[in-house]
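Missing here is one protein chain; the remaining ones are kept as they sit in the complex.
Labels run A, B and C following the written order; every chain starts at residue 1.
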């Protein structure tokens, strides 16, 4: 039990954005944090309108993140924001993150962590020296079933892991949507905002992070066939990648935004010597576990046989499906729990992705793009 | 855009309860309402501890609902609660609902609406005379896909409806759990708290409401085989029911809490002259639609082909699963929208279940129990 | 190992029929029997054309079943047919079956066994007095997974059985197809050929047989709501039935031929005190088994964990799907094995439905139709 909710501010997430609203719901879902301030857009009128919609006090809605960080840091503890959330396009992650950390604020940031690997490396230094927490919203590892999966692998239930197939087909960029006024498609396919990668950065990093989280080992090298399938597109919209893990497992990662008709089908299968597992994000409360000589089992969230870590990250009883927003909220739940633990002098559990995962994701992007440009040559991460 | 969030209070939902937390998350999910007061338990210390956990001001945590309604009604508008949520066991719905309505508060109430049909009829009168809104949390009709289904039926896409199969198998009461200290099982199987029905009231009413909502017609008569399968149980835990709708459709409703291994599998299939639909609560973002001479179609929430009413009740893009909490939040979203509309002099849409659905549910319970006691004789509702 | 294939003749199954070809494939699938003669149609030219298509010797193609039985019985053993298959409409089962049995031929017959219960009772006497084998093609109990299911129930794996839901929705008679020249629809909806029941006889009997086979107990009483949903139809096309088993289990059986868009969806769920099972004919190699406190299991045919009886009735390794024809062939496999065993003086296993199941099916039809005509009164079988 704590004496007050935590307070947070937001950079980005103004009208027309998608992910900002998701962060706001997720952060507040468990009634442990409340939005108190924001700099929601590079357009002040958008920022103010957003603040009004969100019932913020007008004096806590800022024109720039610099102003927000500066002014908030001058407010007394308990009034000022406790942490700051960054939901801008990729090229606008680094600067506000750095400034917030340096002003003593913990930070939650959307992924990929930065525009470039160099920025990510710098940011890692800033995080370290600041002593603040940095969370990265690789949403999908927030699902309780993913935690169960990772723990079962770690405990050796499947023996040594041999093969991994992780896939992330989407179809929403099957046409040149960025040539319309679609804001999401616009910045994601603009190298000046998204970075060197399109689909690989946007969703390939999620797939890689999911696989590494469950396998419990890093992708150590890869060979990638990277494509721009839609005429005129400036960044990749499809990649097929051979992957090898540090622990000896091999496999395939493919991600695409031109799989016409597919929605958001992040899927993973992992096989070890004794069995394997299969999980689909579109049915996130279910995992099929297979064994060499026994019938497959169907794990379902909310049941007593789920492990503690999964249960802590579940809000409803079995059969009452949880979804994307709850997985997202789990990242915030664990981030906030960590801030509380530190405040209370406890050793924090830190069950959320952070700067290390962010940096690993940037290196993954580099390796995929490099390999793609080098005729799918094996490329180390 | 509105000038402030609405404020609400809660009756019930103290420590050890389940559904109170769900209501709190659901009501606050869209950042349009906030909990400001509560009388969470008949035990004042439980109520106070709950209030503290929820970061309420101690002076807004009350020992009794009577005290809460009285004191809140004396606070100025904008400070006092705007509406009150009732999450107590069934026998404690009527009195607080009546008092709140009579003191000018809108009410959201868990289902079944009251302990008895008589109470429900009285409450209907109170609602009418009060001019306040009364919402009933038949959660499952809050799913956007259920709205889509109901609209497709209403628009005649399937022709005249002929057959309906609605089912609600759960397994959690397969053993005499009420003889342990399980609080949920305890009151649900206690006739003095739950009313004359067990499973029929707890989940049969959900199944009936779902079917009536989608079919767009009331169940007009039924023949029921009602059982207590677990030795020593005081209320029904299983019912198989032949149903006939006012519009001529026929079918089956079965509900059970002794389907060992089943979770919370509310399912419905509806067939008309030209095709039919199938929806499962455990995968709520999907609906299979079948046609006489064409391949079946798979409708999925978040897509552009979904109708407006479904889209308004969806928060995430396709492929980002929403679940039970979001469906629940839709009830609150539409309830709050109605309060806003009335405050602003607009004609409210009222897209949520209310006292009529509540009264119909009580009559359904009466008919099932009566039929069960009369050798499954056809019984009119 | 045996010295020769068995020989069989067929009554019915001429051009335009459906099930005759299924029987011929099924009987010959395991290379243990061959068609040698037939009286395929009441129209001699159809019969002769069918015989020619099937490469039969013209002198073994007969104009009537009477002629066939008589002439074949005069041929020497090893030349004459060993058993006779009946695939005519319902009203033409009894007479050829009786005559064949009385002439010393074993008989395989399509279901329902006869036109009326009286005929079935007579036939039972004939079977007994003849000492011949009589098989009834309740196809669906031929699936290896159904055998596994029945055995797991019998062995008490799920404890005492409490609830059964068996359903058989089809959609092919959603329109008045019998008013076109559709031969299948024609006789099935003609009371002079089909008997007193339409859908109830055609598929309701399959559902009942499946449930009784798996539960290991008879349906002892039922209450039925029987409908003719399509204008002008002369026999029922939909029935919803409350069922009670002799062993105390209760449940629901519904069957329909007006579930527009449904194919042939015979489904069953059975729950006992400790767990339950779920099987769908459209995915016949899979069975989900649920437990009170453990993850559900997915049984799949062809695996080593399947029991002997299932394995004997499986021809392909796991993952190589078997279907309807193989299930049908299992009836013949076991029928033929029984004839072989008797010929060799062994105690036959008789793992196929026979006259008892046939008579029980006729009583089921009587009870459903009677109950339907008596306002769904409970009716004993």
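Note that a contact is a pair of C-beta atoms (placed from the backbone, for glycine too) under 8 Å apart; a residue touches a chain by one contact, two chains touch by 3 or more.
Source: prediction; values computed, not measured.
Engineer: With the full complex in mind, choose from A:49, A:75 or A:229 the residue touching the hidden chain.
Structural biologist: A:229
Engineer: For the chain not shown, which residue from A:8, A:40, A:65 or A:158 touches it across the whole complex?
Structural biologist: A:158
Engineer: Can you list, in ascending order, the chain B residues touching the missing chain?
Structural biologist: Interface residues of chain B facing the absent chain: 288-289, 293-300, 303-305.
Engineer: List the chain C residues touching the unshown chain?
Structural biologist: Missing-chain contacts on chain C: residues 1, 4-5, 18, 21-22, 24-25, 28-31, 35, 52-55, 170, 262-265, 281-285, 300, 302-303, 315-326.
Engineer: So that we can see where the missing chain sits, which residues of chain A does it touch?
Structural biologist: 158, 162-163, 165, 167, 169, 171, 174-175, 223, 225, 227, 229, 238, 240, 242, 244, 250-252, 254, 256, 258-262, 269, 271-276, 289-292, 296, 375-376, 378
Operating definition for what follows: only the chains that are shown with their structure count from here on.
Engineer: Only C-alpha atoms count here: how many degrees separate chain A from chain C in terms of the superposing rotation, rounded to the nearest 5?
Structural biologist: 180
Engineer: Would you mind checking which chain's C-alpha centre is most distant from the centre of chain A?
Structural biologist: C
Engineer: Just how far, in Å, is the C-alpha centre of chain C from the one of chain A?
Structural biologist: Roughly 55 Å, centre to centre.
Engineer: Tell me, which residues of chain B touch at least two other chains?
Structural biologist: Answer for chain B, listing residues that touch two or more other chains: 262.
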